[in-house]
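All remarks here apply to the structure that follows.
For this view, one protein chain was removed and the others were kept in their places.
Order as written gives the chain letters A, B and C; numbering starts at 1 within each chain.
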Amino acid sequence: MLYREAGQFKTTYADDQALLPIAQDRIGLFIILAIAFVALPLFASEFFLSSIMIPFLVFSLAAIGLNILMGYAGQLSLGTGAFMGVGAYACYKLTTLYPDMSIIVVLLLSGVFSAAIGVVFGLPSLRIKGLYLAITTLAAQFFLEWCFIRIGWLYNYNDSGAIEVPTRTILGLAVTGPQATPLTRYMFILCVVTIMTLIAANVLRGRIGRSWMMIRDMDIAAELMGIKPLNAKLSAFAFSSYYCGVAGALMVFFWLGSAEVEAFDINHSFLILFMVIIGGMGSLTGCFMGAAFIWVLPVILRAIPSAFDLNLLAATMEHISSIVIGVLIIFFLIVEPHGLARLWQIGKEKLRTWPFPYAT
Amino acid sequence: MEALSIGLDAFFLAPFRDMFSLPDLLIQVIWEGFVSGVLYALIALGFVLIYKASSVFNFAQGIMVVFAALVLVSLYNYGVPAWLALILTIGVMGLLALSIERVILRKLVNQHEAILLMATIGLTLIIKGAGQLFFGGEPKSMITEELGLSTGSSDWEVFDGIVIFQHIDIAAAVIAIIMVAALALFFSKTRIGRALRAVADDHQAALSVGISLNQIWAIVWFASGIVALVTGIMWGARSDVSFALEIIALKALAVLILGGFTSVPGAIVGGLIVGIGEKLFEVYWGPIFGGGVEAWFAYVLALIFLLFRPQGMFGERHIERV
Amino acid sequence: MNIKKLGCSAIAFAAMAVGMPVAQAEDTLFMPSLTYRTGPFAGGGIPFADGYADYFNMLNERDGGIGGAKVVVEECETAYNTQKGVECYEATKGKGALAYSPLSTGISLAIIPKAPVDEIPVFSMGYGLSAAAIGEKFPWTFVYPTTYWNQLSSILKYIDSNGGIEGKKIGFIYLDVGYGKEPLPLLDSLSGTMGFEVAKYPIGVKEMQNQSAQWLNVRKDRPDWMIMWGWGAMNPTAVKEAAKIRFPLDRFIGNWWAGSHNDLRAVGQAGKGYLAANFSGIGTDFPALQDVITHVVDKGNSKVASKDDVGNVLYNRGLFNAVVLAEAVRVAQAKTGTAAITSADMRYGLENINLDEARLKELGLEGFTGPIKGSCSDHEGAGAVFMQQWNGEDWEKVTDLIEPMNDTVRPLLEEAAEKYISDKPEWQSQTCG
Partner (left out) sequence: MSATSETVATQASTNGTSVLLSVDNVTLTFGGVKAISDISFNINKGEIRAIIGPNGAGKTSMLNVINGFYHPQKGQISYKGKTRRRMKPYQAASSGIARTFQNVALFSGMSTLDNIMSGRSLKMKRGLFWQALHVGPARQEEIEHRAYVEKIIDFLEIAHIRKQPVGKLPYGLQKRVELGRAMAMEPELLLLDEPMAGMNLEEKEDMSRFVLDLNSEFGTTIALIEHDMGVVMDLADRVVVLDYGQKIADGTPAEVQSNQNVIDAYLGVAS
């Protein structure tokens, strides 16, 4: 009833090509942003910011990275964790080599390294497709993991073999390291993620994004229409890995504070993959929904027993949440294989036609 | 220049000198590679069976290995005699296959391969959670001797050295061969087996001659459940039964790349190549890289292989049409 | 799930979101327990978590807590995963956590930098950063009773006293992560001074149960002794593989995380002779353990799967972790005069701990472990380890305590501590005491 586009006429192509052509969507986004930028910083607890919102944003960004590759360019990848690792290690090396360089610059540069590595491991995609490609990205995953362990230079030969985040400031305010408050870190990540999401949305609706989707939907036709598969696939790998790399750097620098190689292991790749699947391939909104679902839901599930004074073991809860997520994945695949984003869209369509369900 | 020639020597010649200076060790390395190759091949075989019949890339194969072994050991620990536990475990795997077909596959008929793959990822999470919930996460020892498998070893004196053969490894190889033979017989001699092959070739055609797809799916899942159980017993005997085993199953993916998703001989040959190759590489070349190269060798091998033969070892090159 | 329940959980979630203080009874001591009862390392995590919780529960049952304040143990499952560990830390720190013992090097590394900011001490008992032994540099981190480096020196001393170490070849097989690699610098440095040769065999986490290639390398290199820094499923597999290549198991020594009952039960008779370092007593033959059995286990308040698990190596290790924390609480209570101490008091307590023979006897733990005495500069206590040997069915203590080579190790630790704080300007001004 409230969600109607009737009466909203577009008079220019520019209006019609806006990211959110429907006014209600724009209002909704505005409310979400207002909550994220104003309400949460004012009212949310430290735990909520540092253990729910920060990981949620980091994972959303990583999911966007993977979704660009998988959902938009149609190239399955199981190496997300490793690409995030490249970003994190690059960020660490850069900031320890050049301590005076602004952390923002370091962060943006670190994505470049993971983009480069992404391109190298994307090369086989020119000959290999589908599931076969997914398994070759496993080679990237395991080989890079091995490099993170074996190449001591990457972690400055620390005895612990881990990268430890030094304190970096912006305008005198600590944004990384233990001194940085959850609020500062949250606001920083929120800005980065918001801007990068906007950029992704812009790129995806332009020529480059379209060329990825052409390759995804019908690679032969795309080639016959002048798309060079080499450029399209590698640019998708580069762009996707850039996002993953920045997400990895954010994860270590603004969330964990330190990381060993296990932080980027194969399970991490799967975690991001689940987010993309659950959220919906080929949907940016879906990335956020998927990240919320996979990361926040278990946190809530864990909180339920204590809310009801149920004396359940933490481990039991862990098993149950694993089962619940597994069941939900299958449930979604059966009910709506295109993920939460599609469900959301269907919901909106229903609203639009309500109360006449058969109107189109 | 000199450094380069030393480097080339270290990489291309020295490993072979090492091999021939201790031939008994070389034989041992190849044997160890062969045994782990057999186990990789078994896991890959589980994948192939299911993929052939239903185009489902069963990601849960690895966790099924753990689950089968866990059920067996836990039943024994509850006081069930070993032989009965084995039979009951086979029953449990059958039940699992049946419920997977009923609850999941039947609802996802004709969906895209990627969606079926994801469904098996969901299945993995469920089995993992349920397995730990019911049986606990702590590692358990495999009931090797109780199942009548010898834990001893035999020596073979050769080239002034010895090669040690663990009886359990010999048993693994023999049982694997028997299983592959049994499967081959099943495929070629029985009505259901022939139906399975028909399904693999063409779903529509199979349906039109009155073969129930549901029945066949349940059967292949059951068959790979049994393959998983055998793998679980063998690998469990080599170390222990714990959820860490699941990670090894990922190596079967590299095997599948080499052998192709639908080829039983491919799974076997691929398994042996990966098994023997990685042991040789780790022992003779690993020290050059600081060791631990086994972690990626199989995947990188598969990747390089794919670049030259994208269709796999036994796959046919197909012509793209528009 | 009905609407009412949904509402309740929504409220719980909202409470979490805005950080409503959770009502706590007065005079409690909140001890978070970051456990891993799931995942590939659950085999080590479960008994440790049980011992830890049972000891505190025993104190509650037997003495009504510590100094009149009940101990509240809250478990948070990490699955040995750093991300989840950090989440657990953030989730529990606001509830008045007194100290953290995450039993994971990865999680320890993640929370050590947070400790001075949140003012909650980290007690990584025999794991984590070795450099944290230097109290001046790491005022908020404790590694009693000893560090990996000192432990390694004790193991090398044991080898030296069993046929000499000079000119020998020592094989070092380790889990290829930060934990396993930590002793490498010391090993390299001591190989020069003590005159032995080192061969290294890394085992990737994914290859824990697939070690045959590395053991073939061992067979090729023929080391005189093997030392293992292993964890989880790596341990039983390694012992089995060693037995397979006929490596003499009485020359194969695991560190204190590679010598639990869970590890060797899977090996059984085949593992006979295998040695491991340990610093906490084996079995239930201590009054304190008997109290745990009477007050907790027999009443069905323990999470142990069977009563036989009480007294096994890692159960006792977890229990010992709780013993040290409880003692630190007492020291802090004595100083402040209040029962409900703060985490900053806890730091004082940990730093001024003095578990001497007499005190151990009072606690019902005579002979359980060596004495520990902390100080401002010494956060490890330079404790000694003993060797235990697997007899095919159980562990037996086979040596007395072997003192570490503290004189050699301490300067290296100081060097490492310097290096750790070199890029942390805010750490350079802090000091102990």
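Criterion: contacts are C-beta pairs under 8 Å (C-beta built on N, C-alpha and C of every residue); 3 or more make two chains touch, one makes a residue touch a chain.
Here the structure is a predicted model, which means the values were calculated and not measured.
S.K.: May I ask which residue of A:Ala14, A:Leu42 or A:Val335 touches the chain that does not appear here?
M.R.: Selected residue, touching the omitted chain: A:Ala14.
S.K.: Taking the entire complex into account, which one of A:Val120, A:Ile199 or A:Ile346 touches the absent chain?
M.R.: Selected residue, touching the omitted chain: A:Ile199.
S.K.: Of A:Asp25, A:Glu223 or A:Glu336, which residue touches the hidden chain?
M.R.: Touches the omitted chain: A:Glu223.
S.K.: In terms of residues, what is the contact footprint of the unshown chain on chain A?
M.R.: So the residues of chain A touching the unseen chain are 12-14, 16-17, 199, 202-203, 205-211, 213-214, 216-218, 220-229, 235, 282.
Basically, only the chains that are shown with their structure count from here on.
S.K.: Indicate the whole-number Å distance between the mean C-alpha point of chain A and the mean C-alpha point of chain B.
M.R.: 33
S.K.: Using Cα averages as centroids, what's the distance between chain B and chain C in whole Å?
M.R.: About 36 Å separates the centre of chain B from that of chain C.
S.K.: In chain C, what residues contact two or more other chains?
M.R.: Residue numbers touching two or more other chains: 37-38, 42, 176, 202, 204-206.
S.K.: Quick check on chain B: which residues sit in contact with 2+ other chains?
M.R.: 132, 137, 247, 250, 290, 292, 295
S.K.: Please name which positions on chain A make contact with chain B in the complex.
M.R.: 76, 124, 127-132, 135-136, 138-139, 141-143, 145-146, 149-150, 220-221, 224, 266, 270, 273-274, 277, 315-316, 318-330, 333-334, 337
S.K.: Give every residue of chain B touching chain A within the complex, in rising order.
M.R.: Against chain A, the touching part of chain B is residues 57, 103-104, 107-108, 111-115, 117-119, 121-130, 132-133, 137, 247, 250, 253-254, 256-257, 261, 289-290, 292-293, 295-296, 299-300, 302-303, 306-307, 310, 312, 320, 322.
S.K.: Would you tell me which residues of chain C are touching chain B in their complex?
M.R.: So the residues of chain C in touch with chain B come to 37-43, 46, 176, 200-210, 212-214, 216-217, 219-220, 232-233, 236-237, 240, 244-246, 262, 265-268, 270, 305.
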